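Left out: one protein chain. Kept in place: all the others.
Now for chain A:
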Amino acid sequence: MTDDTNARIDAVVKNNPVVLFMKGSPLFPQCGFSSRAVAILDHLNVEYESVDVLQDQGIRQGIKAYSDWPTIPQLYANGEFVGGSDIMMEMYESGELATLLKRDTTAG
């Protein structure tokens, strides 16, 4: 990954309280896992930024190195990597995700 890509990813992650790197857009997710991630965030009524990795191959590869995580979608909150769609689902079911995202969105 180039320093430039890393800096671009870092800026998006740090400048948004909640950001989802996904395949496609929230209106038109291009993969089942991304679709599930969007459904969870919508259900929690969270405001979030999204980045379509299919539009940028540099970010698509770079985001995997950034978080040491091999798959997309990836959720970040308050500048930190939270996890992929399986972790989102588990944290959603336990109520942890609502707590985390509400705190992050009001803190920012």
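Following the convention adopted for this analysis, contacts are C-beta pairs under 8 Å (C-beta built on N, C-alpha and C of every residue); 3 or more make two chains touch, one makes a residue touch a chain; residues count from 1.
We take it that contacts and distances are computed from a predicted model.
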{"item": "Undisplayed chain, where the name is taken from the UniProt record, one of \"Putative transporter\", \"Ring-1,2-phenylacetyl-CoA epoxidase subunit PaaD\", \"BolA family transcriptional regulator\" or \"Membrane protein\"", "value": "\"BolA family transcriptional regulator\""}
{"item": "Touching residue (missing chain; options A:59, A:82 or A:101)", "value": "A:82"}
{"item": "Absent chain, residues of chain A that touch it", "value": "32-33, 64, 68-72, 81-84, 86-87, 90-91"}
